[in-house]
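Quick one: structure below, then a few questions.
All protein chains of the complex are present and in place, except for one that has been dropped.
As written, the chains take the letters A, B and C, and residue 1 is the first residue of each chain.
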Amino acid sequence: MKLEQRLDAAAITEFLNEVFPGAMEHFTIEAVGPMCSTVRMPFQPWRLRPGGTISGPSLMTLADTGMWVALLAMIGREALSVTSHLDIDFLRKPAPADVIAHTTLHKVGKRLAVGDVLMYSDGEDMPCARSSVTYAIPSSYRG
Amino acid sequence: MKLEQRLDAAAITEFLNEVFPGAMEHFTIEAVGPMCSTVRMPFQPWRLRPGGTISGPSLMTLADTGMWVALLAMIGREALSVTSHLDIDFLRKPAPADVIAHTTLHKVGKRLAVGDVLMYSDGEDMPCARSSVTYAIPSSYRG
Amino acid sequence: MKLEQRLDAAAITEFLNEVFPGAMEHFTIEAVGPMCSTVRMPFQPWRLRPGGTISGPSLMTLADTGMWVALLAMIGREALSVTSHLDIDFLRKPAPADVIAHTTLHKVGKRLAVGDVLMYSDGEDMPCARSSVTYAIPSSYRG
Partner (left out) sequence: MKLEQRLDAAAITEFLNEVFPGAMEHFTIEAVGPMCSTVRMPFQPWRLRPGGTISGPSLMTLADTGMWVALLAMIGREALSVTSHLDIDFLRKPAPADVIAHTTLHKVGKRLAVGDVLMYSDGEDMPCARSSVTYAIPSSYRG
């Protein structure tokens, strides 16, 4: 199965605002391509935990969002996929700054999609976290 | 190394309020024992996502909190450990209700602690999510 | 969906010998019950790595086998499931001895099954490794 990109950044944002109002309130899609996405999480003080670093749950939400955007670009508006698995390694303390997530999809099957997400504090060249995420694709999806 | 429990639920809550104000605002420690904890996440409407289920980030935060509480009981107030790895499988849609996390520690070493967390919607007998979490223990900890 | 156990240990061994000759050559099913299994990996010198501990790949194979046995007990002979995800934490050096894997299934859905596996060196009361495993269930399975 050779997939082609179906939605661009504007179409994804529009769709998400429709089906999940508020989901993209704290995220910006910077780029979407075939099997990949770049999503920015602008800095907000409420994301900090003691010590002045971005909280773990914020990074987990960013990983999940980056994967979701990359997947929507490929499967389109047909169906609402749900996260079935997420794992994350916290590598470096993320500074109080924007965090950018680069997602690469490794598989978009009929039932599962799997991708890796690397997250970087703005301006850094080594990631503050890595994540891999699996989405379950509903059976209404025809591929 | 044979560990014994050092802190009870009240001492853990007091310590967390000191070092991380607000961390336990949305969680209740129901029980703490040697190498285990039970933590409740009372239902709040802002935790819902479209479809009326508890959001994934809420469950991830609960898993992390359950593990943190179980670990603090064993290593005490000496040092602030940080999450280094978390993985989670979403198994069933969690109803709009309290979620209870049962954590079992499998290892508390000098440098790493590892545990499993099973999360249940209140009243259900099968888990809505499973998670395993690794904490890095700072080198100031003497065991 | 309320599942009941379909196969006992003897029926599982017979089925595995049929569809995957050799798969159980180095493993013994000690117990199978609803949503759980106990599988023993008898000690063999070729499983050792330098330092005299059981190798990581041996433990990963044991985790996968324990999960497979527990799953077959529930879904029966209908269909050959395949591992889609496995993660493992190595907790303690496993002695040159038998290793026993206790598997608990948390979900057997129409498409995915998820379980946890705890592995113990024979005679030890703390696990040498923990694992969680996901199997993809083929669409021929009717539940």
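By definition in this document, contacts are C-beta pairs under 8 Å (C-beta built on N, C-alpha and C of every residue); 3 or more make two chains touch, one makes a residue touch a chain.
Computed from a prediction, not measured in an experiment: that's the story for all the values here.
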So which of the visible chains would the left-out chain be touching?
A, B, C
Touching the hidden chain, out of C:G56, C:P96 or C:P138, is C:G56
By the document's definition of touch, the residue of C:F15, C:F43 or C:F90 touching the omitted chain is C:F90
Spell out, residue by residue, where the missing chain touches chain A.
87, 89, 91-92, 106-107, 114, 116, 118, 126-127, 130, 132, 134
Against the chain that's been left off, what residues of chain B make contact? List them.
84-85, 87, 111-112, 134, 136
On chain C, the omitted chain is touched by residues 19-21, 49-50, 56-57, 60-61, 64, 82-90
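The rule is simple: only the chains that are shown with their structure count from here on.
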Same residues or different residues where chain A meets chain C? The copies count as same if more than half of the interface numbers are shared.
same
List the centre-to-centre spacing of chain A and chain B in whole Å, with centres computed as mean CA coordinates.
25
Taking each chain's centre as the mean of its CA atoms, chain B sits from chain C at a distance in Å of 27
Length of the line joining the C-alpha centres of chain A and chain C, rounded to whole Å
33
So chain A residues touching two or more other chains come to 84-85, 87
